[in-house]
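Complex shown without one protein chain; remaining protein chains in place.
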């Protein structure tokens, strides 16, 4: 595949990579996560808080907030079609999420240098109140996510 | 209830608090987490990696590793029978966990001052290989977890 | 002092708070830090890397990069004229800073809820290359930084 490297082309690649990831991501599927937006260095993913996610305090368990934040980070950092893993994440819980809340996590690349990239991640509820703020640190490996598509960034 | 404040008494309180938390913690129950040990400032919790936890790379999704680590932190920081929330967690992923791995997360209080306490958390697989290392920062609130039991620490 | 609460008024308060902080901040003065911009929830602070800051690898010691990032966070989180402390900071080092580099740290509030606020911080060199990325978590206390000025935010 030829890539003209226009913003539109690049976004199309990122979208296809996201779709391919999602097709094999049974965790995201099972938790009801939906890809809202994927573009180079960015992803927004939605998830509704189900009863299964409620902890003993009656609010959403931090593990599911993290899973949503981490998943947004994973789709954002892999959007260049270079295999990339989240290596470390720092999450700050800001407000509780309630059952049935429709959450959206947005991950935006804040920087990259060599194999390392960093992501700012926020989890919002339906009123755009911030539920959690996180910082992800990712590391790219060799290889593409989707072989038939170009990489949008040289592997270092 | 009177507390003689021997180590044994204190451990008994921590165990009862852990059991009471677990009884209403549907997330821990549903994910098959088992309380292995709870004592003041410490908890060890086990969980097997099920197929539902496997991500697109064929390894355990970071969200479940985090959920296990965060749960160990929650049981450890609430073991004093003072309502305490995990406020921020920094997790570093060290090695992949595979399907069927029996994981154990151990959380140990590293310090506390006023309402803030910090926890060192490690997630091990069955061969005691470290899968993830985390640092939790917790904040105590007013009130007890279990009303009929004494608190092992003065709320600040 | 009366505050009309226009953006201009608010920025004026933030600037005055920053100047008052700087006047008693001997560390910032001694390290040659210069306030470039302060407005509500934001600060940019510059510092040149001196020979005294060079470590055994011949590059700027991480402690000084942190000090600059943390200082930007401190000026940003106190800009509302509510006493606020940085409670935790996660910093990722992205690229080395060299002797004589003119660094600028920018801290931007990413969220606040109750007494807790979070800040995204970046340290740039003169070519706007990112040297470090950090996430600060701050906690507001009672009292103002500058008594004669209004607070721009209610203490929780």
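Order of writing sets the labels: A, B and C. Residues in every chain begin at 1.
Convention: a residue touches a chain if its C-beta (ideal position, glycine included) is under 8 Å from a C-beta of that chain, and two chains touch if they have at least 3 such contacts.
No experiment lies behind these values; they were computed from the predicted model shown.
Enquirer: Which residue from B:55, B:79 or B:137 sits in contact with the chain not drawn here?
Expert: Considering the complete complex, B:137 is the one touching the chain left out.
Enquirer: Which of A:28, A:73 or A:88 touches the chain that is not shown?
Expert: A:88
Enquirer: Among C:13, C:38 or C:88, single out the residue that touches the unshown chain.
Expert: C:88
Enquirer: Just checking the interface: what residues of chain B touch the absent partner chain?
Expert: Here the touching residues of chain B are 90, 92, 94-95, 110-111, 113, 116, 118, 120, 122, 130, 133, 135, 137.
Enquirer: Give me the chain A residues in contact with the hidden chain, please.
Expert: Its contact residues with the unshown chain are 87-88, 90, 116, 137.
Enquirer: On chain C, where is the contact patch with the chain that was removed from view?
Expert: Touching the chain left out of view, chain C contributes residues 21, 24-27, 30, 51-56, 61-64, 66-68, 70-71, 74, 85-93.
In this section, only the chains that are shown with their structure count from here on.
Enquirer: Would you mind checking which chain's mean C-alpha position lies nearest the centre of all protein C-alpha atoms?
Expert: Smallest offset from the overall C-alpha mean is found for A.
Enquirer: Please decide if copies chain A and chain B contact each other with the same set of residue positions, more than half shared, or with different positions, and reply same or different.
Expert: Shared-number fraction above one half, so same.
Enquirer: What is the distance, in whole Å, between the centres of chain A and chain C, each centre taken as the mean of its C-alpha atoms?
Expert: Averaging C-alpha atoms per chain gives centres 29 Å apart.
Enquirer: Measure off the straight-line distance from the CA centroid of chain A to the CA centroid of chain B, and report it in whole Å.
Expert: Taking the mean C-alpha position of each chain, the two centres sit 26 Å apart.
Enquirer: Pull out every residue in chain C that's touching 2 or more other chains.
Expert: Where chain C meets two or more other chains at a single residue, that happens at 90, 116, 137.
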